[in-house]
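All protein chains but one are shown in place.
When the chains are written out, they are named A, B, C and D in that same order, and each has its own residue count from 1.
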Amino acid sequence: MSFVTLVTPVIVISLILLVITILLSIADRLLVTYGKCRIVVHQEDQEKEFTVEGGDFLLSALTTNGVEITSSCAGKASCGYCKCRVLEGGGQILPTEEVFMSREEKLSGMRLACQVKVKSDLDIFIPDFLTTVRGIVKNKTYDTKLRWRFIKDGQDSLIPEPRIIKLDPEDETAVDRILDEYADMPGAAVPILQRINSTFNYLPEPVLRRTAKRLNMPMSSIYRLATFYNAFSLKPKGRNVIRVCMGTSCYVKGGGRILEGVQRKLGIAVGENTEDLNFALETVSCIGCCGQSPVISINDEIYGYFKVDMIDDVLHTYC
Amino acid sequence: MTPIKNRGFHGGYRFRNFEASPLDKLAAAGVPSKVTISLMQGFSDEVACLVQPGVQVKAGQIIGRDDERVSSPVHASVNGKVVKIEKLEYLGSEVAAVTISSDGTDGWQALQGYSARWDSLTAEQIETLIYLSGASGAGRSGIPTRFKSSIISCDDVEEVIIHGVESEMYGPLSGALLTGDCLSKFADGVKILRKMLPKAGFHVAMNAERESLIAGVSDALSGNDWVEVCGLQSRYPADYDEVLVSTVLGRSVPAGHLAAHIGVIVLDIRDVLSVYEAVVEGKPVIERTVALCGPGFTENPHVRVRIGTPLEHVIGGNLRADKAWRFLRNSALTGERFLEMTQTIDRNCDAVIAVHENDGREMFAFVQPGPRKDSYTPTFLSAILGGKLTKRGETNLHGEERPCISCGFCEEVCPAGLIPHHLFHYVERNIIDETLLRFKIYDCIDCNLCAYVCPSKITLGRHIKSGKDKLINEGLTCPRPPFALKGTGTQKD
Amino acid sequence: MKAVRSLLDKLYTVPQLARFKPVIGAADAILYGTNETTHAAPHVVDNIDIKRYMSLVIVALLPAVAAAFFLFGWRVIAIIMVSYMAGGAVEVIFAIIRKHDIHEGFLITGLIFPLVLPPTTPLWVVAVGVVFGTMFGKEMFGGTGRNIFNPALVGRLFITIAFPAIMTMNWQTPFASGPEAITTATPLTTFKSTAQTSTINPSVVEAGTEQVLFTNAGAVKKATQNPQSEFAGVQVYCMGDAAYEKAAHHRRIEEGKASRLVSYGDLLIGKEPGSMGETCRLAILAGGLLLIGLRVSNWRIPVSYMTTVFIFAAVGSHFLPAKIAPPMFQVLAGGLLFGAMFMATDPITSPFTKAGKYIFGISCGVLTVLIRSFSGYVEGVMFSIVIMNAFTPLIDQMVLMFKYRPVKA
Amino acid sequence: MAHLLTLFIAAILTHNIALTYLLGMCPFVSLSRTRKTAFGMSVAVIFVVTLTAAINWPIYHLILVPTHSELIYYIVFIIVIAATVQLVEMIMERFFPPLQSAFGIFLPLITVNCTVLAVSVFMVLREYSFAATVMFAFGSAVGWMVAIMIVAAINERLALVGNVPKGLRGTAIIMIIAGIIALAFLGFGGMVDVK
Partner (left out) sequence: MSTKQLFDGEDRKILKTGYTREHPIFVVGLGICSALAVSNKVENAIAMGVGVTFVLIATAVIISSLRSLIPQRARIITYMIAIASFVIIVQKFLDAFTPAISEALGPYVALIITNCIIMGRAEAFYVTRSVRHSVIDAVGNGIGYSYTLIAIAAIREVLGFGTLLGFQVTPDGWEKWVVMSMAPGAFFLLGTAIWISRAITERSSGEEEGE
């Protein structure tokens, strides 16, 4: 291989690069001029403001300015994770984004950050990571279309609801006590959560936030733990868990009617709690007492040969 | 005399030879011991009650009236005493109903100012009579009078269509309604209406197959160039307002509009007879002619029934006991079920249908030739043997629900030119947006024929209806006419 | 019958059989019909259901099956059995896993699929094809009514591409059995190979020509009337009886040198080799017309399909006789009639709009003639129908786009 | 001329870049959910593929070949493609804003679309003339459009009627659909050739 065969390609490519660079920079100078654009970001409970050079995509403008936003495809409009709400500026929604948006989302100005070009001043709202994860967990899929639930009339549940509930001092000390107890133990997240769960009967969000801060763990990791174990509940859960067996034999012998009766009695659906948090209602597919069917269980107590008219008596013992 | 037209419409289906169709025979059901009269009759709003429990009332006495809202007065239909007033369910809403126990007498109180020589009456007098008799609540949009309580005013009426097309599987026969002197009463009724609505053109649309009847009506109305008599194919749903307007007048009713919005009033034969009775005989609407159809009855006459009569009285002993029956109001395709025998006949009721509640299983049902089975496709013997066999009307589903196979039957029969299965897919998948508007979901006239013919047993009609409801929830309502009610100044659909 | 009833009732309650509920349910529904009644309006419904709808297609296919049995013998029954069993197994497995009822659509797939196979197809290939077709063509989309492609054709296409040697080289002559009955040629193949080696429709048969092929009687007349034609030693092939009659009794053509390449009469009654169900065209026509008469299948697609093939072939064979076979032959040969009558008309996989149906039929016709004439494959019906199946949603959406203007909300 | 037409048809039917060469699959999968995106993307692809092939041909034959630098043609091609896309986008944005919002938004996604580079590479491997290159590029892009439009329409239909098993939704069912279409397109085999 001669010297020339190696050098000429290098020279050629440098020349081509040079030409292209000149061309592009001329074009850049002449064609695209948006000037400075101010971006206001509302996120969780904070607000951020910065100025960027126009012409770039919102996603990269955000990441370079230290605003975290989830994205896994890095700007190819194929994952749909980088959703944010553009309150002002941003222009029309693009066909590439529509796939990921429900009707309400479109109406409420939801956009994909990777598709919005910064051409003017922008005012955007970024939902917090937790909401996103919750949506994913709730729907058990990564269907980005369904990630956010909306209340009616185009109002999303993200802004108006004062979700950042402050802990009252009493609870705060309770949490701190638990956290202090495990302060020196590494990897104690799960036992801490267990303790919190048994103290509060569920995992309140502000407590989780506090825990995350104290343990110096990202909220997402805590959240992953909290949703992984069935024993943890993110919603307040009734003190007495009623489980109605819907296994084959119980169902045949009237489990459905019993469930209906309990639902009517308590006024709640399966998976819900009574307002006073006294009862939670669940169904199970088999308790293992098919011989006594139909069966319901309350906490760990099992009631066999159950009849609809027994509901009142049994529930009263737990009131 | 205007020539008979035989204009059809796209789609539709001819129901032929269902067993126990009503006969051309008129009977009276007698006075019931107790009637319950709802204070909302037909399309109107609920009217204010004018009586208290314990009061003696006479048949024909007005017991409910509200001149400021879309309504017509409601009358006591029997002589007797008001027993109670309570809220009852009526067409899906809670409405006050007056229960009157009858003293068994037959008479009724005539309206003031009626005259057997109706041509001596002024238009105003006729309007008053029609309003007070309650006949102004007839049809889907009512007969306009000068009172505030109708949807349009008399001057806005351009055309009046009076129909007796008999397109339903089970329904009243115009032949039975126009027996004897009823024919001349009918003709006079039309003339009375004409006097009241002098600018309107009149069209009487009859079943084209009843040639003698058409000839009779034409004779009775001959010499009047403002009325034309036409024969229509009796394909379901030929008697829907939207379809009548387009077949008879060649105009179309825009989606979400009533025929009245474009200046057309659609009435049926009984409404015209009520007008005659009110003006000439002073008789308010206290009776209705109801056809007893279906194999559940031992015989199938038309009976004259007091309004508010409970179903059990109407049926009387006229019921076969060998099977379970389902009683339907007005129509086998769109009507509701009578859930209890105490439910009553209202002004809008024109047929009580008893069909076999067939939850029995049939061996190899799907390969049987089916000489007595009706089908849109000529796949049963009955279609080949044609008119010789009567068909069974029963509530069996005749098959399991399956995914749509796009066979296109629903599109072929749809009188509104929609593609029902396409709309159904959107509604089923809960895709409720502009697309549904684009495919004209609001053009659907709820005739339910698509659900009738569907081999996959999909209840297309109900899905489309729920699609409309969901659309309204989404805020995508049908473009409504810019039309304020005469009476209230508010819009009403 | 009581015994069957009580047996079924008992089966429902056996917990071990809970998984197989779809199977029991299907048997129950077929034996006894339904006991369900309408819930709300319409209270009375049409008597036709999917079972009857589908079974009518089977009835319409029976003439073709009977003809196949008559022409090719017991093997036909064996192939149909294998198809039903293997495909049925897939259907049942999916029904159990996905917990839906067993749908009747399979009854048709299981019968149409064997009918488009050569009678010599090995049984394991039949099984592979039907399993693939049912699974990839139908179940993966969600079962009957939700599929995009005709499952029978997908299966047939798959084994055609996968096992070209088996699927295109072995055909059986009707009414014959044994090894000598195996032939490599169907009428379409014969035309293609003869057309390559012959002079086609010459107006002058020049001396030294070895083979000529006349595609119609008119060409024979023209050539024989030309005084310069030299027929000595020329092998004359004729398409159709009319041309053959003219050539065989013509004084200028040597005795025994004229032969009939294909007889349209034989094609019609099924005496030419071909796939099992597609050979007896009369039986297919009978079945197809029955379906159209019963409104189970729509006339628009078969009519536009066959008309297009006829017109396109008529024009094409006039200009390019060496490539494009004459129209009558195109319509009768191969699987065209069967495809047009039973497969292109499948309502699920063809457009539901009227204009779409015409577009579908016409495109199928054009593609069929193109593929038959120019591609490496001899038969184009199944390719064209599957290609158009793929285009079906697009056609429908385009038609709807023009028919319904968008609404601004 | 006839040759060019054959080349064009071959690039659509027998040598379809998506169905035979299996190229351009990433956007094929992600943008075939609705016809709107599929159409926008394919129009952009047609434009860019044809344009870049037309630019790359002279660069290869007039610069790289004379200087014996064929070795680096990948780099040159990809740079040219990236730069062209960027330039086109800028020009569009400046002068044709409506076009930009309809098709221009797909341009950034095209840079990583293998179709664009593949067409230029095929041009080198098959030694096409300039006219043939343009025709082949145009045909390939149209072929890609045909494929993605079919799949997009099928996807829309499936969204309405389909009941695809959960694991199959998305990429997998698109693969199956594309497979069946590819199977059917094999029927054109032998009709025309790209050579």
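Methods note: contacts are C-beta pairs under 8 Å (C-beta built on N, C-alpha and C of every residue); 3 or more make two chains touch, one makes a residue touch a chain.
On a predicted model such as this, the values are computed, not experimentally measured, just so you know.
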{"item": "Option touching the unshown chain, where D:T6, D:T50, D:Q100 or D:N113 are the choices", "value": "D:N113"}
{"item": "Residue among D:A83, D:A152 or D:M191 that touches the chain left out of view", "value": "D:A83"}
{"item": "Residue, one of C:F20, C:F69, C:F163 or C:Y404, that touches the chain absent here", "value": "C:F163"}
{"item": "Absent chain, residues of chain D that touch it", "value": "19-26, 29-30, 71-72, 74-75, 78-79, 82-83, 111-114, 116-118, 121-122, 125, 163, 165-168, 170-176, 178-180, 182-183, 186"}
{"item": "Touching residues on chain C - with respect to the absent chain", "value": "98-99, 125, 136, 158, 161-166"}
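One rule holds for everything that comes next: only the chains that are shown with their structure count from here on.
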{"item": "Chain D reached from chain C - shortest hop count over touching chains", "value": "1"}
{"item": "Chain whose Cα centroid lies nearest the overall Cα centroid", "value": "C"}
{"item": "Separation of mean Cα positions, chain D and chain A [Å, integer]", "value": "37"}
{"item": "In chain B, residues with contacts to at least two other chains", "value": "403-404, 433"}
{"item": "Two or more partner chains touched - positions in chain D", "value": "161, 163"}
{"item": "Touching residues on chain D, where the partner in the complex is chain B", "value": "159-161, 163"}
{"item": "Touching residues on chain D, where the partner in the complex is chain C", "value": "35, 149-150, 153-154, 156-158, 161-165, 168, 173, 176-177, 179-181, 183-192"}
{"item": "Residues of chain B touching chain C in the complex", "value": "169, 326, 328, 331-337, 355, 357-367, 370, 373-380, 393-400, 402-409, 411, 419, 421-422, 433-434, 437-440, 448, 451-457, 459, 461-462, 476"}
